[in-house]
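Let me begin by presenting the structure, written as structure tokens, before commenting on it.
The other protein chains are all here in position, but one chain of the complex has been omitted.
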């Protein structure tokens, strides 16, 4: 066991730290933050992504041939940690960089790779993901959105949901049913859809936090050239499954863990300063226990990630431990935000706009957002199914 | 709403209190307790049951024709409460008094009623219950124990499990398969078996607490006269289901709640006297919270019972609220015993025989016993199924 | 022995439930309280119910209101209405004859609006409150503030809990009085407006004090009533979110099955049903205790209910959101309105930990145990 980085890795880290210090706005994370307006926020993140690209820091895990650095897993972990430590914004093109790129690298034609990859890494083209539908959530194979061949086009009709950033996207990866008569996993194709094509309507979907990160996207006779089919006709399910398996691994989770720890550190600082009766909230033995539970929970999240990551480093194939980690952290973080609300005590109901709101209402926002943690990217129920079946070998 | 008893009911209560004071041993529950030896304990409880009978206090809910008092529901509740308050032992013949009697009253022949009921209420004949089998637990209809007709007898072969008090019982109610070719619910018969019949072997089944309340009972060519069939041949499943529905209702649960509250009161007294560092355990804010949770939990158990009981009084049919109450209290009480172990702190590992054991090791015994609460009389999983399907109407 | 409601009480519940079903749809909740709700509820008698018969009221008690507050929770009736009923109840029980005569008829008709001011930035329970009236020649003068006062701007009188020297007392202050400023607050609860009420050398006279003089017992009784009402409303919210979840999982199909047939979902719903049932037991008993029990038992009953219902309404609502999957965390579905309101009720009138400490303290005292 060894929790240190090699000199070479430390040099990588220092180079990145230097670049971040030079390129993040002055006072970033202290006095300067992401814009509150959602559109401005998105544009800021897009600009940041392009800046990262220019600095050679976008898509670092991509092969060098496609503009990446071919970064090692350790470098990817360091990248995630340093970005979190610097509270750097996340680039906007998450779907493009992670899901689309890896899918095209594995399953795309040479023409598709040449056409799409450079504009993903440069941040010129942002992507969204058209997988889920109102009646195909956990049961993704139930997609109904149809693509019917018409000459050299598919004509797409249907509805997708949870299409994050659709309003800022130039392209969409779409799962569509191309053979309604086949068994449900066998009639699905994987298409690349230009979001400027006539017939696409985007309706923002407001979350309980009031934010509109997601959308419903409607396709009405949308014509998609046949060359935008990825892989084989009706072979989309297998591609989608490998796409989802590329969801971010333990090296990214390390960054997420740091962000959570920063949130908890802020909560501790707040508890130390908040008056509760005639002492500070941090002096309350019951709150201390609850905060300690969150501390332990979040620190173990880091250790879980490091263990999974260490196995990855040795070349172990990625298995269901992503499900274990997701199930674990989503509940730990929901509990942390519940505790945060208890720490705020009488001030818990007061949100961002109020003069008495604590820390600008960040914990209320986090509390509301946290309700989605156990639902998105595979609900806790789905994760438990996966763990029971794939890790423990229990029958379907 | 009215939480008082009527003058008539209070008179009933006072009569019972007087009888208990006169008939329980001097110092009962203070200096004199149930014998620790399991056999002596059982015999003590049998003697007590016979004493109750002579005093007119056994089977009070039975019709007067069969020696009962035809007690009202309120009287039954008062009886349960007063027995608990006096820490009176429970009579040994629980299966006989509750399950067998009610089954025979509904489904028995006149001859069966005349033969068996008087000796149940008098405590002359103790009964045990041969329903569950190693492979027929939650899935009771899977019973395999066979009864094959041979002249005017059934010949029984098979194994039963969880036959409480089999070693003290004269008779057993037995579910046996009489038609192996029928669908599993339709080939079962309900038999009355004399435990003295040759071929019956009883093997005590030790529980994790070290006690042997239960047994495995083996039937090897046991001959049961055909007149000991209750109801129709192959009609045993329906009878068994009604039998189980007679399991004790909210009026009895009120007594159980009082016993639990007494246990908690003892724990509070213990916490007040136990030293933890330089103060008493009851001054520890974290333990106070946990003890308060148990207090609230147990008090609400009483309120749940009273609400169900009040609906019973108005003639509402008994439904799945017995499942709701069972699920509720079994988990509350497991939590209480966990808290008890925390209260004992460094002394938690020390059991009855040790000089430093707290309160004679009662909480350790209770802790170990409590693990069965969520398993016996319908596991929590089965109760949740019942609630989901019968109360909430969710599909099977 | 009867821990059940009578026919009249159930009929009253039906009346209010029917009224709310038509008067307060999800659309209303999103766009603000319909103006006519106050009057419609007044017609059912809810505002006159706690007022004594000799004062022109119905002379009934919180037991008669228990199912009504549960319906309020179920329908998310905005907070100012419950606050008004509690304030009226305190005046009915502790007010001077003049105060009762002056305020309760209008209150009963829904014409005179009351609200109540308890919370402070550092306290939600009486013993920790700091707002203090200092004696002057003319009476008292108050400087400081109360937060989260339900729609103070629409109120004719505010019932304010504060200190008079060492004693707690309840004062009646109109928001228009000199020195009183209202500041609307941004809160989690989207179904009502709340205000901070700022007092800057506000003058009080004996006539402003409920009962004519500070009465700590009245403050605690009023606090207990408010906490019990919160428990009852949370019970209703828990019951409603359970119903929504059961309905949804009974319809929603995934993997070619209604998801309510998946055992893990069923078991979750069963646990929610048990939680809701126990909420009812606790909250109904607290309501009864407000009317019938001595202060110690009342405090114990209320604190049991407030802590239990807070924890379990949170549990039930969280699970309801979870069981709705992606739809559960959309604004449109509206479950978040319950989540938000429950969080506000949890934080108000003592949180669960405080109430549990009160339960154990009272129990140990009654057992004459140290600690």
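A few notes on this one:
We call the chains A, B and C, going by the order they appear; numbering starts again at 1 in every chain.
Assume a residue touches a chain if its C-beta (ideal position, glycine included) is under 8 Å from a C-beta of that chain, and two chains touch if they have at least 3 such contacts.
Everything numeric here is computed off the predicted structure, so don't read it as measured data.
Residue A:395 is the one among A:7, A:151, A:183 or A:395 that touches the chain not shown.
From the set A:238, A:288, A:318 or A:356, the residue in touch with the chain omitted from the display is A:288, counting the whole complex.
Considering A:106, A:149 or A:307, the position touching the chain not shown turns out to be A:307 (whole complex).
Chain C meets the missing chain through residues 262-267.
Chain A residues in contact with the hidden partner, per the touch definition given at the top, are 1-5, 9, 74, 77, 265, 268-269, 271-272, 280, 282-283, 285, 288-289, 291-293, 295-296, 299-300, 303-304, 306-307, 309-311, 313-314, 321, 324, 327-328, 381, 383-385, 387-389, 391-396. One chain is missing from the display, and on chain B it is touched by residues 132, 134-135, 137-139, 142, 161-162, 205-208, 210, 275-277, 286, 334, 338, 341-342, 344-357, 361, 364, 367-368, 371-372, 374-376, 379-381, 384.
To be clear about the criterion, only the chains that are shown with their structure count from here on.
Relative to the centroid of every protein C-alpha atom shown, the closest chain centre, again from C-alpha atoms, is found for C.
Separation between the centroids of chain A and chain C, computed from CA atoms only, is 40 Å.
Each of residues 286 in chain A touches at least two other chains. Counting partners per residue, chain C has 265, 353 as the residues that reach two or more other chains.
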